[in-house]
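Yeah, one chain of the complex is gone here, protein chain that is, but the others are all in their spots.
Letters A, B and C mark the chains as written, and numbering starts fresh at 1 in each.
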Amino acid sequence: MTESKVLSLNALSKRFGSVVANDAVSLDLHRGEVLALLGENGAGKTTLMNMLFGHYMPDGGSIDVASPKGEMQPLTLGHPQAALSAGIGMVHQHFTLAENLSALNNITLGSEPLFALRRDRAGARAKVQGVMDRTGLVAPLDTPVGKLSVGERQRVEILKALYRDARILVLDEPTAVLTPQEADTLFENIGAMTGDGLAVIFISHKLREVLAFSHRIAVLRHGTKVGEIATSDADERVIARMMVGEDTPVTQRDAMTPGAPVLTLSGISVRNPSARDSLTDVNLTVQAHEILGIAGVSGNGQSALASVISGLRRPDSGSIQVDGDEILHPDPKTMIKAGVGRIPEDRHHDGIVGAMSVAENMIIERLDDPEVQTNGLLNRSAMAANADRLSQAYDVRGPGINARARLLSGGNIQKLILARVFEQGARLILANQPIRGLDMGAAAEVSRRLLEARAGGAGVLLISEDLDEILGLADRIMVIHDGQLTEVTSRNREDIGLKMAGEHT
Amino acid sequence: MIRIEPRTAPGRWMTLGVPVLSAVIALALAAIPLALAGADITVAYGEMVKGVFGSVFAFSEMLTRATPLMFTGLAAALAFRAKLWNIGAEGQLYLGAMAAVAIGAGAVDIPGIFLVPLIVILGAAAGAAGMAVPALLKTRFGADEVVTTLLLNFIILIFVQMMLEGALKDPMSLGWPQSAPVLDQGMLPQLMPRMRVHSGLILALVLAGIAQFMLARSVWGFRLRAVGENAAAARHAGIGVNRSLFGVAILSGGLAGLAGVSEVAGLKGYLTADLSPGFGYTGIVVAMLAGLSPVGVVISALFIASVFVGADSMSRAIGVSSYLADLVVSMSLLCVLIGGFVARYRITRTKTAEGVA
Amino acid sequence: GNVKVAAIYTLPVEQQWISRIHLALNAAKDRGEIDYVFSENVANTDYERVMREYAEQGVQLVVGEVFGLERAARKVAADYPETAFLMGSSFGAVAPNFSVFDNWIHEPSYLSGMVAGAATESNVIGMVGGYAIPEVNRLMNAFMEGARAVNPDVKFLVNFIDSWYDPPKAKESAFAMMDAGADIMFAERFGVADAAVERGVKAVGNVIDTSGDYPNTILTSALWHMEPTIDRAIAAVAGGTFEAADYGQYSFMGYGGGSLVVDKTLVPAEVLTKVEETEKSIMEGMFRVNVNDERPVSDK
Partner (left out) sequence: MDILQILLSESFWAASLRIATPLIFGVMGALLCEKSGVLNLGIEGIFAAGAMCGWMAVWLGAGLWGGVLIAALAGAFFGLIHGILTVPLGLSQHVSGLGVTLFATSLSYFTYRTALPNVSSPPRIEPFRALDIPLLSDIPFLGPVLFQQTAMTMLALLVVGLVWYVLNRTALGVALKAVGDNPDSVDAQGLSVYGLRIGAVMVGSALMALGGAFLTMSAFDAFFFGMVNGRGWICIALVIFASWKPGKALLGALLFGAFDALQVRLQTEVGAMVPGQVFLMAPYVLSIFALVVAARKAEYPRALLTPWFKGQR
């Protein structure tokens, strides 16, 4: 094995202020190997890969990479350019695409001489075509990336890396936005390429695909590597214990009889110029004591659906009823007043005002409440008391209620939002990707709260791209594809996956 | 390799000391043009200090110059807090001034206790109206307010010239384009005999205090901050973003209008097309130096006014070009900007590790 | 010792009007009569402060222009009765120490109009002005009257660029007028004569003599001389006899405050004779040029 070693990370360390993101992490990678890197949120996986790729400068440690001839050579740290020329390609957790440019331009960006007067576009196109033929990863090359679906963008990201003849490919949560089928295809393609010697590190929270496609598993916890295991020796329980250090609690779901409808959408249509985020004649009903799961690949109208129910977007046609009352002029304020609690998809962007305090964020949805204000002046002591109480009740941990909300970790931000939503006794809870990117502990907590709300008589509309999450929580399941909703009765992954891909079976 | 990282907790001396230090550095840099112009540096700085603190008159002149800057600074600070980029305070100032002479120069002849408030209110309303237009264009049509407010400055100034040759022209001015003077009882009271400093200053200070309080303690201020820091989240939380923006636009324009009122009804008595030497633009500088804090605006307006009046008087005393004053003000701005950055971020040098040791 | 003189200008000293005051003061300084300091481009907002600063410094004579702050300036003068003020102003003098002047060169402007009226072949004369203020209107109107006196058919094109300093724009305005047929340009602003040179058209100067800069182009110029005004004021201050007075008349031709310069190679002798005759009657007080401060407009 030692001869075929292509990469070694030697005792890499990185801290951000007081946070130790990586503490002397060492890792080896071999030719043709697929290594899965696992860990809870904030364990330091992305940070480690960012040091490998030169985005972050390590505080300590070094990296060696094999040259094409196979000799290990030290890598210049802190320069993506150096990593790229050493044959390292990286697919980032968040897309790094210029949306105003075509896929082809995104792919060739940086690999052509900047100051040349002409470009070899034909040559570049032929080379990309070659990569696409070889790997089966196909994306339209001439459409501006902004018009591509998330799955297509993901493929463009991978093509970017392969175009540069990467010998080491890093994939940071590549399947978070793909259908199960797309994910499987991706891994099959990658499997084929490892046959040609490509070495792969991939990060994922989905244990199923880790077990199915990796050769070896490395686990990070709180910035240190806590273990490595051959995939053939691992199962879900073993991995989970390595990641969390203990067994995870299993969420209990009791059967319940649904009550009166709390949300009814009839004939809702939303038209968007881009046609990507539209809704066509959507009908659905959520009842009390019920969780309705909406499964689907992102970009099929989930955002439009969520923004209609949040009051952010007026539908072009159709009607909305909450708790039996028709909402004539939906806007966020009316929806809140009508008893709709909203957990937004992008918590940083829509959920909190990061520069304002935790206490302020906890009352931001009820500024008219006399408990919060008198004669237009904020009631500070009441705000503080409220924040203290909610932090306790919902276990919001962080630097304190007067600190900026931005300083909280992702999981704690989500708890803050939950506290806000549940405290107002919502009749309907719109939960849009509520546990995306959360680790097992935090995810379990969110699930427990949603089930609790269901038990308390609320209806829950759960939108998720993670089928496991839907299967685990929802009483009923609908699939959204291309702006249209269809009910599924089967709980079979395959069936639902096909519907998500738009196949009518 | 140079890296830039935010400071986790900027020390106390950092937030206070750095701006002061940057101002000192800026003044030190002013020695370069002074030396090039062949001036004696120590004499020059002495004259600069004297130009502000040398006499009650000098000091009162500094206060006089700071007054409009406080108004325009507040106008910019409030709007910028909501991320509404009002670059149009200059034009709104003229609108306020026009309203002041339109009503105060004899259109109504009522006692001062009624006339002064009327002038103030109408002046603010005119400025507000001037900002309502770009705010409307932004919220309705998505037209960038930076550009619309900037262009409106020109339009309004030309409009002022038109009015000064037309409806507002003083028949007694022998044809010179200027308005009739504000009635005596309509003038803002002077604060000191024989000095130009007037009660517009008091108004500015009071308004700065109110703005500071309202921003921190009121629901209105809460909404404003939320909209400015994260409009998407504010909207999601049921805050009327466009309404808030519109409200702050009105306020911002009104404050800028008050700058015009205070210059006309506090200082000059009538309106000419060159009433403001760019107070609107300098107000932006003032607001940014103040970190968009209303009380900070007061301090930074005093600072900018001191630098200008001091450098202006110095240039006269030692006989270098009077463009020096603007030069020193601009260098101060750039230095304080960089200083503010140093206070918030840490620049560290890390070795570019060339492989393993 | 020398008389301490300070000048406060609201525009840079290159501006034609101001350059004439600056010139007269510099001449006095070169003769060793005065110590001269000046501040240029002083905004009206700051003007009063600068007046007071100079007064506080013990300057004996303050020269400047207070068109934008007539009242305030008089207040300052009242506060410093020991200091002499000689200011460009549309209003009157105020005892004991506030004197006024203005550029009363409508007489030579009238004469230059006669030259232009005789010279135009297309009978179209173009006039580009800065702002339509009385000081400018007065001279343009006198010029137009002079031209009409010798040529009743002449038509005028008038345009104001609303800027003291935008030569490229003034130039474009001039080009536009030449396109519309003007063959003589009244050059109130920098830029107009340049356009005339480029098109080979003739121009008439105003306030300053630019014939050196534009050879073969400037037919004639109505010049303003501030020396009679300034020298009288300095002498009065030096002799302790300065009083509030209207110095306006010292810009008249009779006192040498205004004059006409003609390029004899460009202007025919018979026209010259006629102009000289009128000039003589003006000097003798037999002919008075009208003062008209109304905004001039184009003929249809």
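Here, a residue touches a chain if its C-beta (ideal position, glycine included) is under 8 Å from a C-beta of that chain, and two chains touch if they have at least 3 such contacts.
Bear in mind that the values here come from a model prediction, so they are computed numbers and not experimental data.
Although it is not drawn, the missing chain touches A, B, C when the whole complex is taken into account. The residue from A:106, A:287, A:357 or A:412 that touches the chain not shown here is A:106. Contact with the omitted chain, checked across B:53, B:114 or B:154, is made by B:154. Residues 50, 53, 55-57, 79-81, 83-85, 90, 92, 94, 96-101, 105-106, 108-119, 160 of chain A touch the missing chain (whole complex, contact as defined above). By the touch criterion stated above, the residues of chain C touching the omitted chain are 12-14, 19-20, 22-23, 26, 41, 126, 132, 157-160, 162-169, 171-173, 175-177, 179-180, 190-191, 194, 208, 210, 213, 297-298, 300. Residues touching the missing chain, restricted to chain B, are 3-6, 33, 36-37, 85, 87, 137, 141-144, 146-148, 150-152, 154-155, 158-159, 161-162, 165-166, 281, 284-285, 288, 320-321, 323-324, 326-327, 329-331, 333-334, 337-338, 340-341, 345 (touch as defined at the top).
Following the convention adopted for this analysis, only the chains that are shown with their structure count from here on.
Contacts between chains trace an open chain of neighbours here, each touching only the next in line. Closest to the middle of the protein, by Cα centroid, lies chain B.
The most distant chain from chain A is C, comparing centres defined as mean Cα coordinates.
Distance between chain A and chain C, defined via averaged C-alpha coordinates, is recorded as 75 Å. Averaging Cα coordinates per chain places chain A and chain B 45 Å apart.
Annotation for chain A: no residues touch two or more other chains.
Taken residue by residue, chain B touches two or more other chains at no position, since every residue touches fewer.
Of all residues in chain C, only 10, 37, 39-46, 48-50, 52-54, 56-57, 67-69, 71-72, 79, 90-91, 131-134, 137, 162, 293-295 touch chain B in the complex they form.
Taken in their complex, chain A has these residues touching chain B: 10, 17-18, 57-58, 62, 64, 73-79, 310-312, 331-333, 335-336, 342, 344, 349-356, 360, 364-365, 367, 372-373, 376-378, 380. Contact residues on chain B toward chain A in their complex (touch as defined above): 1, 3, 8, 217-220, 222-223, 225-226, 229-230, 232-240, 350, 352-356.
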